[in-house]
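Just one protein chain is left out here, and the rest sit where they should.
Our next item is subunit A:
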Amino acid sequence: MCNATNAESNMIHMKRCVMKWKEHALVRIGVGLHKKVAGTCGYLCASNSTLRCGTSGVVERFCVQEIAMQAASSGIGYGLKYQARCISDVKADTDHTSFLAGTLSLKEENEVHLIRLSSNGTELFCEGLFSHPNEIWDLVSCPFDQRIFSTVYSNGETYGAAIWQIPELYGELNSPQLERITSLDTDPGKIKCILWWPSGRHDKLISINEENMYLWNLDVSKKTAQVQSQDSAGMLHKLSGGAWDPHDVSSVVATCESYLQFWDVRTMKKTISVECSHVCSVDYHPQKQHILVTAEHESGIHIWDLRKPKVPIQELPGHTHWAWTVKCNPEYDGMILSGGTDSTVNLWLASTNHDELTDERQVDSSARWVDPLLNSYSDYEDSIYGLTWSSREPWIFASLSYDGRVVVESVKSFIPKK
């Protein structure tokens, strides 16, 4: 064990790509997050090689990667050092498919990883590794500047949120410090998430904490942020998350314990609400207005048409345990990804056209029923909390399981032929 910890401490100074893989392997064997037998064997081998050839990093990385490839069949793996909950697609990076992931560790020094998919799509490597002062509960990349992102963090007792800027990388630095643009400090409420203006360069931000919703004016150049308006969720209601409508930027939805609450951002007043119990994740359909997808702990995934908010237009069975997060594909209509605490990621193909759907239901009775579940990725060791589509290559998604493993998969084979 001593050996392992020593190796770990030594490796902090190694070159970043190589180091990440090595660490990954060491975390597996040393800190020992449980693995399936196959996975375990693989990592055991990997760790042997790590211990044997501590200096010949390149060979070692290669070795680990190979094993990762084997373990996750089609997926490409990447290991974070600690447990983690959040991963975000770097939308503003038009040249590369990149993701940002933040770790969640109470006691260790947390990190933000900038992960990049190699141009041939077979390899994930660490483009940047930055230490973050607290454990990260939410992380969103800025839609217009690839170097800016927001995090929600906690030191265990208090919560905070901040906008960060990745410092210019000149190739050689070790563990550079993130540049804090501003923190979004409000009352001591437990902040839940930050929403960026859905697209384009805009100075508006929304933060949601358990009791309130705030609209911020962000000035990146002056490094300030001011609360423009706010509204409380009301007594006894705790907000848990939200989404900004990409079709109607004046509308924001927040998830509550037993319903979805909509706000008009211009007046900061509540508009409609949709009854929906235990909802924990919500995502707008990127192409179709009024269509909303929710993931609920107990009852799976629901698709809503906000013009008919009484009942969902479609229900998907979800997961064996909770469905934790749900994401609509930015490009392909009806393709929905959900991550659950049963350690699987499910890929669904749902029909979001309401009329079509009723037709389909009628057809249902005459036995032509298509399983909406396209595929279930179950090669994970722990609950999936982080999930994101790549906006640059919309057939690619990245998933993050609690044990800190990032897996990038391609759904190309499931894209419906037009």
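In the analysis below, a contact is a pair of C-beta atoms (placed from the backbone, for glycine too) under 8 Å apart; a residue touches a chain by one contact, two chains touch by 3 or more; residues count from 1.
Here, contacts and distances are computed from a predicted model.
Peer 1: Since a chain is absent, check the UniProt entry for it and pick the matching name: "E2 ubiquitin-conjugating enzyme", "DNA 3'-5' helicase", "Vacuolar protein sorting-associated protein 51 homolog" or "GPI transamidase component GAA1".
Peer 2: Per the UniProt record, that chain is "Vacuolar protein sorting-associated protein 51 homolog".
Peer 1: Pick out which of A:183, A:199, A:229 or A:341 touches the chain that's been left out of the picture.
Peer 2: A:341
Peer 1: Which of A:88, A:103, A:141 or A:154 sits in contact with the chain that's absent?
Peer 2: Spelled out, the listed residue whose C-beta touches the missing chain is A:154.
Peer 1: Among A:281, A:299 or A:388, which one is in touch with the chain left out?
Peer 2: Here the residue in touch with the unshown chain is A:299.
Peer 1: List the residues of subunit A that touch the chain left out of this view.
Peer 2: Per the touch rule, subunit A residues meeting the hidden chain are 1, 5, 30-37, 40, 83, 106-107, 154, 156-157, 238, 278, 297-299, 311, 320-322, 341-342, 367, 383, 402.
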